[in-house]
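A single protein chain has been omitted from the complex, and every remaining protein chain is retained in its original position.
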Amino acid sequence: MSRAETLSQHWIMLLALTVAAALAATVVPAPWLTPAVAALTVIKGRTVIDSFMGLRGASPLLRHSVSAWLAGVVALGVVIRLT
Amino acid sequence: MSERFTKGMARNIYYGGSLFFILLFLGLTFDTVTALPDRENRAGLTDTVAEGKEVWEQNDCIGCHTLLGEGAYFAPELGNVFERRGNGNEAAFKAYLNAWINAQPTQAPGRRQMPQFNLSDHEINALAEFLIWTSRIRNNDWPPNVEG
Amino acid sequence: MNQGDTSMKYQSQSVAMPYFVFAIVLFFGQIAFGLIMGLQYIIGDFLFPLIPFNVARMVHTNLLIVWLLFGFMGATYYLVPEEAQRELQSPWLARVLFWVFAIAGTLTIIGYLAVPYARLAELTGNEYFPTMGREFLEQPTITKAGIVLVALGFLYNVGMTVLRGRKTVINMVLMTGLVGLAVMFLFAFYNPSSLTMDKYFWWWVVHLWVEGVWELIMGSILAFVLIKTTGVDREVIEKWLYVIIAMALITGILGTGHHYFFIGAPSYWLWIGSVFSAFEPLPFFMMLLFAFSMVRRRRRNHTNRAATTWALGTSVVAFLGAGVWGFLHTLAPVNYYTHGSQLTAAHGHLAFFGAYAMINLAIISYAVPALRGRPEGNSARAQSLEIASCWLMSLSMLAITVFLTAAGAMQIWLQRWPESGQALSFMATQEKLELFYWLRFGAGVLFAVGLVLYAASFFVGERAGDTAHDAAAATT
Partner (left out) sequence: MSDAAADTARPGAYAVPGDLAMWWFILAELAVFGALLASLIVAGALAPEVFAAGRAGLHPVAGLANTVMLLTGSYLVARGIDAAAAEGPRRCAPWFLAATLAGAGYVAVKLGEYADLAAAGYNLRTSTFHFFYFFTTVFHLMHVVLGMIVLAAVARRCRRGDYDDEGLRAPESAASYWHMVDLVWLALFPLLYVLP
């Protein structure tokens, strides 16, 4: 599969997850909503970081810094909301 | 590593970043200036209050006191002196301030001294109005207690 | 003093000399009044009514500002021709402006000391255009106008030199900083009767100077000294300079918000000021990394070790004073209790000394020997003395800061933290802080000794029997 095809697939997937997150707000029972949306956000973010930003093969320090940012923000949101 | 870090890019970040934040700051300043008449009760800013501010400035009161926490730290905060000394009573506060200013300096040996500024009753009244008006500025409830 | 010797590359660099000398003279004055205030904090009626506290403080802070400005101007006159690779546009104008500024400044200080402040306001016609009586901007309106005129002449002189010469990054950043300094000062003429508006734009002078454009000036002077003393490639130094000043402005501009917490500005400044000023230590940390990494990568050992010591010192003390002590109380919930306490004074002292006094001492330490015909620096004996003075001044200022921090913490504990009714009054609290004020005064005396040693070091080694190095340097 060419890189262009991979990018297209990731793009379609990201759009689908975005709609899913919006729908989740109306469908998923309240206690599960925050973790569900958080999980979707992490998946989307990691896809952008690794595929679009092209950090999959980049310096691990850089890749992990950017991923840690995403994980940190999402984790803070989940922890504060659930406590 | 250094050749992957170019001077042109650093320069662009400097110019772009500065412009970006200057614009943002100007926007927030515009909003703040719009909001201030309400927060500081501009309608209550009479000519007497304005005159009181001039008395405050012409005698360099800020050189010893703080006002809303800014100034020198040699003498008490005066942004809330109306609450501390006047207990919310304007007439009582004016009488207190007049007596206090005219009694200076105390000449108590070793104590911090406030100079005698030879203010007229009219000027002291204006100063009192200025301090009363200042104490009513909505400033996020600072200071934490009446001692300032 | 100057024997017509041309150890500097351009003859017109010599106009910097009187600026540097006068800066140090004013620095002595600043410290003298600092000591007077230090005593007044303990013995309340010391020198009263001859020099009331507010007058002493006005002289102390105004001398600070003016000597730093003299230092910046001297630094500019010294480095701009060398960077632009041409003589200064008009050395004559620079000499005239020196005397104008020096005389106006001296008269203003004499005015502060000779007559009551209200009388000075009356004499200078403050009522027609009131700008006086605000912290740090106490100068009579006519003095302020004089400062603007001097600044315009100065910017013209330097600006033409840069425009017609080589435009290095150091030159351009320095120019941006100086133009910014002059432009922001214009807000000193804006004095509305609304106190909150007044304070809001007052900070455009004060904060946007010290946490904005002055950082550009400091960064470019530091970069110049580092290029000269380490021989590191200009390209590398200029990249660092851009990144540092970019961070300074990106964090510093919205960082102004940390002054808008409690003066009546909208509540959202609590969030904006906290978030953006939390990053303000970053440019100072980068400056520290910058200075040490350049010295580590140096290509030659410049014999002016004293200048290198000051350059490294300024990056460390600025980081501690502006960065660490600034961050300590920049978040709104903390600042709610620390605002306007002795903790603010602690931060102010170390930040100003580390960032702006020390960068001036660094460029003076580098440039003055060169202007006196010793491009390789003063004699080894003189340099040892100067390095000792650097340590003494830095450590005693750090001690002042620590004692004031302790005083501030105790002040907050007694006066701010308890509920109304239980809290101690301001004056009752001050009495409890006397021990810390004595310690602070002692550290202040040591600082003054350090300053005397610094000045003395420039006269050491001129007599017969000096080291061979010094003799050689004097004859080159």
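Lettered A, B and C in written order, each chain numbered from 1.
Everything below uses one rule, namely that a residue touches a chain if its C-beta (ideal position, glycine included) is under 8 Å from a C-beta of that chain, and two chains touch if they have at least 3 such contacts.
Worth saying up front: this structure is predicted, and the values here are computed from it rather than measured.
> With touch as defined up top, name the shown chains that contact the chain not shown.
Taking every chain of the complex into account, the missing one touches A, B, C.
> Check each of C:275, C:295 or C:427 against the chain that is not shown and name the one that touches it.
C:275
> So which bits of chain A touch the chain we can't see?
3-4, 7-8, 10-11, 14-15, 18-19, 21-22, 24-25, 30, 33-34, 37-38, 40-41, 44-45, 48-49, 51-60, 62, 65-66, 69-70, 72-74, 76-77, 80-81
> Which parts of chain C face the unshown chain closely enough to count as touching?
Contacting residues on chain C, toward the hidden partner: 239, 243, 246-247, 250, 266-268, 271-272, 274-276, 278-279, 282.
> Give me the chain B residues in contact with the hidden chain, please.
So the residues of chain B touching the unseen chain are 1, 4-6, 9-10, 13, 16-17, 20, 23-24, 27, 31, 35.
The rule we apply is simple: only the chains that are shown with their structure count from here on.
> Return the distance between the CA-based centres of chain A and chain B, expressed in whole Å.
Result: the chain centres lie 48 Å from each other.
> What whole-number Å value describes the gap between the mean CA coordinates of chain B and chain C?
Measuring from centre to centre gives 25 Å for this pair.
> Would you please write down the residue numbers of chain C that are in contact with two or more other chains?
none
> Using the touch definition from the top, list the residues of chain B that touch chain C in their complex.
2, 5-7, 10-11, 13-14, 17-18, 20-22, 24-25, 28-29, 31-33, 35-36, 39-40, 42, 45, 49-50, 53-54, 56-64, 66-77, 105, 107-113, 115, 117, 134, 137-140, 142-148
> Could you pull out which chain C residues touch chain B in their complex?
37, 40-41, 43-45, 48-49, 52-55, 57-58, 116-118, 121-122, 126-127, 130, 132-135, 138, 169, 191, 193-200, 235-236, 238-239, 242-243, 245-246, 249-250, 253-254, 256, 260-267, 269-270, 272, 336-337, 339-342, 344-345, 415-421, 423-427, 429-430
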